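Every protein chain except one is present and positioned as in the full complex.
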Amino acid sequence: MDFSFTEEQTLLRNMVQSFVQDNYDFDTRMKIIRSEEGMSREIWQQFAELGLLAAPFSEELGGLDGGPIETMVIMEELARGLVVEPYMPTVVLCGGILNRHASKEQQETHLPSLIAGESIWALAYSEPQGRFNLADIVTSAKADGAGFVLNGTKAVVQGGPWADKLIVSARVSGGQRDQDGVSLFIVDKSAAGVSTQDYPTVDGGRACEVTLENVAVGADALIGEAGKGFAILDEAIDYGIGALSAEAVGHMKQLNDATVEYCKTRKQFGVAIGSFQVLQHRMVDMFMEYEQSVSMTYMVNMKLTESEAERKKAASGAKVQIGKSGRFVGQQAVQLHGGMGMTEELNVGHYFKRLTMIDTQFGNVDHHLKRFAAA
Amino acid sequence: MDLSYNSDDNAFRAEVKEFIAEAFTPDLQAEAARSKNGYISKQGHITWQKRLFEKGWAAPNWPAEHGGAGFTPTQKFIFTQEMDAAGAPHSIPFGLTMVAPVIMAFGSEEQKQRFLPDILATNVWWCQGYSEPGSGSDLASLQMKAEDKGDHYLCNGSKIWTSMAQHADWIFCLVRTAKTEKPQQGISFLLIEMNSPGVKVAPLVTLDGPAEGQQEINQVFFEDVKVPKENLIGEENKGWTYAKYLLEFERGNPYSAGLNRSLKKVKEMAAEIEANGDKLANDPDFARKATDLERQIMVMEATELRIFAEISAGQNIGPGSSSLLKTRGTEIQQDVSELAVEAIGQYGFPFVEDTLASTNEPDVGMDGAPMVVPGYFNKRKTTIYAGSNEIQRNIIAKAVLGL
Partner (left out) sequence: MDVEFAPEDAAFREEVRSFIEENYPKHLIGKDRGDLSKEDFLAWHRILHTKGWVAPSWPEEFGGTNWTVTQKYIFNEESARFGTIPPLPFGVGMLGPVIYTFGNQEQKDWVLPGILSGDTWWCQGYSEPGAGSDLASLKTKAVLEGDEYVVNGHKIWTTLAQHADWMFCLVRTTSGDKRQDGISFLLIDMNTPGMEVRPIITIDGGHEVNEVFLTDVRVPAKNLVGEQDKGWTIAKFLLGNERSGIAGVARSKKAIDRLRDIARGELEDGEPLLNTADFSKKIAELEIDLTALEYTELRTLASESRGKGPGPESSILKIKGTEIQQRITELTMEAVGNYASPWVPAAEAGDNYLTIGPDASHGVSQTYFNNRKTSIYGGSNEIQRNIIAKMVLGL
């Protein structure tokens, strides 16, 4: 039993922390999200140079051999700067799938450029009708010679507008919500028949709808065995939840600190508003939500590599916690900042918005409570 | 970061389980299952604690030199977890975990010799005389007077909410020995024998409706009670320091194992109860509530593991951590007991006064029903005592958030 960080992990944390402090202040972020592209390629390159994009991959593929704890540390620190660059879709989700399930050839083909920051990836897994059910897939993949032809629409693909490559879930067999028959394919976004509709998201990111019209891919696009992709996807989302929990914790920390600080300095009725007990107890509740989210974040990231049942239970348990806590902390941070909390100009509202959407991302409280019960 | 226990710890856990299987005999199990307020009979408690004593485990918190179990922090954690998971009676804390550490830290050599062995072996029963009618959260305002009469103190006043005082041989009291500007300064820590002339115990009947003699709390009156000076702990007027030291031992306990056990009991009941032609356990609303509680307990456990890992690593458990555990643990306790009330529906109505008494009559409605609603009523105490949850929030606000 050990909840301490190794020296390397602490160094990693310090490095990411100072990078974010030095290069990603609030104004910089606002410039980035308001730019045409909505992300900074320059920052992405720096991630590559710092080795962040290599963190979870094995050394033989040019990676740093990190695990979920390293990802957790990175995500938490990136979160404090509300970094929008697609670390989650590229490294955690798609990188994770490639790392754990792609063939040696696929890894050798794709990971070096991912690690070098030359290719950005997005995971196209949800569908307009599917809500949070990962198996609710009508996008079809028909065998065609050695390869497949894909048809369908993928919804709200986070980071999609920036991506060069997509990992797409599609159905090779089975009914609309069967877990059997789901496969994952590597698809070039520039391939014939792929079209996207890009848009900004309410929390400062970018996403797109992806339409696949007779998109032909080769046999080398299939990850794992045909029809057996659901387990890979399900696991990838749990890894995503591990990282997302860390992100949420980073946001909550920022909001709690900012709120306590604000309440100590903001004066009304001749006193700091932090002297009012209702506000004190509110901040204590925010603190307790944060602490419990930290606990769950640690736990889920330690359990990702355990049995499937344990992993699912931990992931869904953590997701419910950060969903609830994140909403509460976000709402109260805005409330305690009064009018200032409502402004685009202050960072508080931006953390609030991101935390709001974190509850939706990968399935909300209701969804994961049911999954928790079933696991 | 690593969630696994080492092999020594696993072996220890097995040993604890084995001990419980032997020592937590069916008669004690039956008593524990039928308690409304968490206490069993006096004899039951003594029997249980003596079994622990014989095993050398009576005092997990004591250092080995005084006969403590000598557990590592992890062992202590495992021990509590297993005890709670089994639903074993809690050791009465007043002697073992409250007054003993104070005696060890501040008592004279003679006091240590005199009191500690009997505490360890549960030869005497202690109770805690802190709260007074006018002094609850604001303990330092206490009024009970101890006048210096040369070789003894003359004590007058009253203590209230004194748990299990009806069984007690001794009471440790905070008393006022001087009127000072800062109320904390004139307080002393005094040990008083319950059979001293002038000590009177009056039962207080709590919401759960205890049978005669089974009340949880009492008011204790002191009328011209003579207390030998040798019963003073440490220095006169320094009692507040000792009391604060002691308060540390009231908190920082893990809750999750006990909570899981209580929830499991509720779920077992729900699996028996009919609702709309199905079992209540399958009702989506009920299932959602139970699942969410299960999840909250998991969160609690994750937090406990984090905190106890810190303790194991030699770090001090800060005021924030213990307050957080106390606050969340008791809130979930109350929620679980409330869910039980919801589960049994109208079979919550029948009232049984003496649930510990052996009888051949089956419980009305279902087995265990008579303890459910009283149990819920009784659990309201948990957010009030040991530093109310509002006070805990004040502590966090001050000590952690710097407000």
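Chains here go by letter, A and B, matching the order in which they are written, and residues are numbered from 1 within each.
In this section, a contact is a pair of C-beta atoms (placed from the backbone, for glycine too) under 8 Å apart; a residue touches a chain by one contact, two chains touch by 3 or more.
Keep in mind it's a predicted model, so treat the numbers as computed, not measured.
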Among the options A:D2, A:D164, A:D188 or A:E209, the absent chain makes contact with A:E209
From A:S126, A:S183, A:S295 or A:Q321, residue that would touch the chain that is not displayed | A:S126
Even though one chain is not shown, subunit B touches it at residues 284-285, 288
Touch residues of subunit A, complete complex, unshown partner = 126, 128-129, 131-133, 136, 155-156, 158, 176-177, 197, 199-203, 207, 209, 267-270, 273, 276, 278-279, 327, 331, 334-335, 338-339, 341-345, 349-350, 352-353, 356-357, 360, 364, 366, 369-370
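Keep in mind that, in the parts below, only the chains that are shown with their structure count from here on.
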Whole-angstrom distance, CA centroid of subunit A to CA centroid of subunit B, is 43
Of subunit B, residues touching subunit A in the complex | 1-5, 9, 74, 287-288, 291-292, 294-295, 298-300, 302-303, 305-306, 308-310, 312-313, 320, 324, 327-328, 390, 393-394, 396-397, 400-403
Per the touch rule above, subunit A residues touching subunit B in the complex are 1-5, 69, 260, 263-264, 274-275, 277, 280-281, 283-285, 287-288, 291-292, 294-296, 298-299, 301-303, 313, 317, 320-321, 369-370, 372-373
